[in-house]
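Partial view: only certain chains, each at its native spot in the assembly.
Lettered A and B in written order, each chain numbered from 1.
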């Protein structure tokens, strides 16, 4: 009886509705570990460029769940055998695939949780939940790890055209309004099929796959690697590093207890035990932003200014180049800044830096997208495309950036 | 030259693009007072019901600016004279009309900034900005206050079919996915006209106005007054009141310096000077949520549990009734709770309470919507509608709610 009164259908601006297929899925979503994803933005600081980009990892996970249900329905309609256990495991695995993300993941992985990636933490969360849910997540975990005997199930969760990408590209395009990145997830799913337990795309879907790859590449250059997001993220990395540095030097740095834990303790993959996980589960965007707001008024010149740049969206100047900037240029800007504000070289270096960004639209020989021809043959999509040089998409493009204070230009 | 490199066109998922019409508008948007709106959610805690509802007051203000540009263009096309100064003043006034909102405004106005509404604070911000911008906002402020000689200009900013409503209903419907509340703002604008400096809707737009009023009413019941949002907001009011109470009792309550200011100082309309405004400008959603996350681990039973309910979305039970709940029922639940947890009546009262919600779809005799007939006559829309009993919409509907802990049911 009780279950009837529980929420079963959720609104989604993109798909209309998301239906929760079972009580177990419902209970997983209600768990504080999952609810926490409501407080973690999917796109980090991108909202500084795209004011609509405030959607969360919580919402993305639900979107993936929806697409997985669609995919399973289509595959079954085409005659692929999928048992009820497998179906629920697929749903659980995709629902939880990103549960290990912390706030501003990329920035954190380059500062306070160095060397521990979110996939690894996702698995820790899943195992913890598995204990709480009577070991009913075991099959899902096996699929997530790619250990299950039917490869297409892992490919639906993690490959170059998995439910994750089909949702996030669509969702990020929707919320940013970067309409060129829009992909038609539901159409792509109708073109999926399974041959010998491997995921394939039917031949008629080839133009749709091409467009999916092009849209993905476009989203990278135009949105994910947008120079303003880039500089904001680089500043955030430096904010966290500086805070840690000040603490290591014995300075007092005000922040929430959850963030404080990670500023004061060095964590590694090995040391990431249950206790660390519990602390990690308390950490979200609010801790980080709130700390920056506080630090805008702190004593340290470096930390104060880095935070103010992000909070008031008054960022460093950033230039994107095809060539690596010369070390002399960096030195020149650092020297200027040192003189102007009486900073050490180390301190000035927080405001002047360079780096590389790379974009690879399609990875060859790894979770590739296979096309099923009418005659039964199967080929990698880049070998099939008749005109568009998809091979070009499998080469990594590298660009370089340099950042320095505006006033020094 | 410099201005050319500045951002002039912003992405918007709803309207496609928002063009910034002038350097002054651009500079206003860049001001920290305005950037602060990026950190204030438009719909407060509604995301607990509608996972997509994370859009901000920043985005809404830009949407209003866009609609105002549309409205001015249409009115000019129809021959209404609007000078360049008036046009910019309209843009500034609508851009800043909500700048006085704090985090979770409604909750704050019932707890830590009692008696100071956001319109009043908006005006304070505008006046402060006017000083910073060489008094160039004077005409805009006059329009905002309804003091300008051409009433339709104030009506575009503040009336029952102003640019504010035309944007927020559309935007809230879009982000929540509550598609029934969707209104076609751009169509409604094409039907506007001006007669004797008063705003009117052309006769052919009557069905569209009806639908706008119905959609608005629907959004109230289904979204703004959704029982889950309602209970979450009531809990938040009690979180802030309890924190203040503990501080008044001399207890230590950890929170950000900005929030701390308002928990420790009683502000009123009279005492709301420049200094208070500066503190207020530092306050946003992040302070409030971060505090609640911290308080989940605090010593006080009441504060700890109230916060945990919101953070982990494990809310009180809420029932909506047509009749006022009996005092006995409240007392019964309070007693149960006292016994169970050894609380005082006052403490237990934080978890058991009732109240009323009201919904008035159309206010008669105040900023009413006038229809311009082909024969030149002008009538209030509720006198015109041929079949749909719009008069009914001008009666206030009251419903009652009662909230109490789930486990006691």
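Everything below uses one rule, namely that contacts are C-beta pairs under 8 Å (C-beta built on N, C-alpha and C of every residue); 3 or more make two chains touch, one makes a residue touch a chain.
All of these numbers come straight from a predicted model, not from anything done at the bench.
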item	value
Full complex, copies of the single sequence (shown: 2)	4
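Throughout what follows, only the chains that are shown with their structure count from here on.
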item	value
Inter-chain centre distance, chain A versus chain B - centres from mean C-alpha coordinates, in Å	31
Chain B to chain A touching residues, read off their complex	10-14, 16, 30, 32, 35, 38-39, 47-48, 50-52, 54-56, 58-59, 62, 174-179, 256-258, 282, 284, 286-287, 289-290, 293-294, 297, 311-314
